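Of the protein chains in this complex, all but one are displayed in their positions.
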Amino acid sequence: MAQPVVSVKGLEVSFATEGGMLNAVRGLTFELAEQEVLGIVGESGSGKSVTALALIGLLPKTAVVKGSVEIDGEEIVGRAEKDMYKMRGSKIAMIFQDPMTSLNPVYTIGWQIIEAVRSHGKVSKDEAKVRAIELLRLSGIPRPEAALDSYPHEFSGGMRQRVVIAIAMANSPRVMLADEPTTALDVTVQAQVLLSLQSALEKTKAALVLVTHDLGVVAGMANRVIVMYAGRVVEFANVDELFYRPSMPYTHGLLGAIPSHAEDSDERLSQIPGAPPTMLNHAGGCPFAPRCPLAQDVCRSTEPALEPVATADGSVHLSACHFRDEVSSMPVASMFKGAEQILEGAEDSGH
Amino acid sequence: MSIFRKKGRSGEKIETQWSTAMRNFRKDKMALTGIAIFVIILIVALVQTMLNPKGWSTLTTDFAKPPSWHHPFGTTDSGLDLMSGCLKGALQDLIIAVIVSTMALVIGTAVGAVAGYFGGLLDSVLMRVVDLLLVVPLLTILIVMSNIFSSGGGSPLAIALLIGFLSWTYISRLVRAEFLALRERPFVEASIALGASSWRVITRHLIPNAIGVIMVNTTLTVAGAILLESTLSYLGLGIVPPAVSLGMLVQDGQGSATTSPWQFFFPAGLLLIIVLCVFVIGDGMQAAFDPRNARRRK
Partner (left out) sequence: MATDSTDTTRSPVLSVRDLVVHFQKKSSLPFAKPTSVVHAVCGSSFDLFPGETLGLVGESGCGKTTTGRAMLQLAEPTSGSIKFDGQELVGLSRKEMGEIRQNLQIVFQDPFGSLDPKMTVGQSIAEPLAIHGRWTDEEGPGLVAEAMRHVGLDPKFASRFPNEFSGGQRQRIGIARALILNPKVLILDEPVSALDVSVQAGVINLLADLQEKFGIAYLMIAHDLSVVRHVSDRVAVMYLGRIVEIADKVDLYSAPQHPYTQALLSAAPLADPKAERQRKRIILEGDVPSPTNPPSGCRFRTRCPKAQDICANEIPDLIDRGQNHAVACHFPEAMKII
């Protein structure tokens, strides 16, 4: 790989809470090249959103961040807030789930884009306006000249999200971070927004980190995928490897849990028993072991390292499972058949 | 809620909200201290007033004597035993406060509940009445009204009813606001979908969820009523002798606060302690009624 745009090494994020240290992200490592799309999937509380915030340096002050995040060769971790300003927008841009939180309701769309264009370079107002119209057109806003004078509330959710994408593109960032960018949108609007996002990538040649719970969106957008569970990367592979040869039982479970609208199946969905662990004071052993139908003694005592699985095409496929090679040759989600728990218990509050 | 007190087949007791709240309340040291002090004052006041009913009307020759074994709180300028007066006054204040807060609780909750739950014209009319009562300064009304009432010799009951009649607006507004918010919560709709009557929705879902607000503000009303009565008495418009209240004693005592300070500090201190106790109890109640708080406080 050429010089990566994003290089994350051993990223750890933890929060001090009343109940002890909460390890939100543990040992995240990946590299990303230009125009590459990395999907980060996981369920609520898996640490995927915290990861996104860590990459752009927007974590609350209570967070303890270790490891290294390099964007275009510049280290983010430990950087002073003053310097982060310059990075945001110009090197790295963020697209949040709710566009209302990232657009200021009291300014026009035009004002906000022009502001973004001019914040990272000496551009005259007129030039900035021309550029703003161009950006809006690129992200698929009809009649961009008229849109400049509109306020965010006059736009629908999908249109707002496209404005956010236009703003994100404004300074040709090296990386775009999108945290559940289409979760709040309807499916036909989601398709429009994903299309805008794709054309934004082509235009800016940026890399994209796409955080989502939606495996369908990942299948269509990502080149490579990270699966997170309990703050840890449990599987990393290119998109085909991950969907067709998953090597971690949790990934199997996720894939088996989603029904398809393209084919009929009267089969039961695979159901992962139990609930995700809290990330307080990790006890040791594989965090997925309590819910895993294949768990052995070794799983409960030793946490598996994230290590390569043999692949047909020689691509990198990492899995954090003691039985990664066996699991990768199993049919998708087969281990969950009949593994349903009869009764669900309330989590023990235990504190 | 008797139906839920039975043990489930699984053997675990199905608790009511009240029993849980009480259990939580019992773990709250501050509130328990508040209750303990409050109860002690009440008992001492009751016992003293019963054992020595004439304590406050028996003139002695000890004029303005500082505290001693014989007169623990000292005596007044006119030679009355101040402890008897303070305790009798406290009792009187508490009776007034109970009447006032009960009225405020009942009227306020009912008006607020009806306005908040049914909305529409009923809400508009009720809230305009509340606005009317709120825009006129309470004290002004009280002063005018008590003048009329006390022309025949300000009876404590009349004062209590008067304050009570004017004190429910605050609770009713809070209950209404609370109901407006709660009404939109999905569990209320769920209950309506199950076929629950308005009465059931209000009594089983809305009031229990608003109980924290209701209880806290009722206790605040207790404190408010005591203070209001004291203010009236202080202004000479409240209770008139031979009845006695702490406010009246404070007023009597303040003139001699520098020369014989016990005449001012004992009734004022007692008033302060009672009001503080009531606040602490209200605080504890709020915490006790919130199950999320409850578990955490363990």
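Letters A and B mark the chains in the order given here, with residues in each chain numbered from 1 onward.
One rule holds for everything that comes next: a residue touches a chain if its C-beta (ideal position, glycine included) is under 8 Å from a C-beta of that chain, and two chains touch if they have at least 3 such contacts.
Model, not experiment: these values are computed from the prediction.
Every shown chain touched by the omitted chain in the complete complex is listed here: A, B. Here the missing chain is touched by one residue of A:31, A:115 or A:240, and it is A:240. Set against the missing chain, the residues A:176, A:215, A:248 or A:309 yield one that touches it, A:215. Among A:126, A:264 or A:313, only A:264 touches the chain left out of the display. Interface note for the absent chain: among A:191, A:295 or A:330, the touching residue is A:191. In the full complex, the hidden chain is touched by subunit A at residues 43-44, 142, 156, 158-159, 186-192, 195, 213-220, 239-240, 243-244, 253-262, 264-266, 268-272, 275, 340-347, 349. Although one chain is not shown, part of subunit B still touches it, namely residues 3-4, 6-15, 17, 124, 185-187, 189-197, 200, 204-205, 208-209, 211, 289, 291-292, 295.
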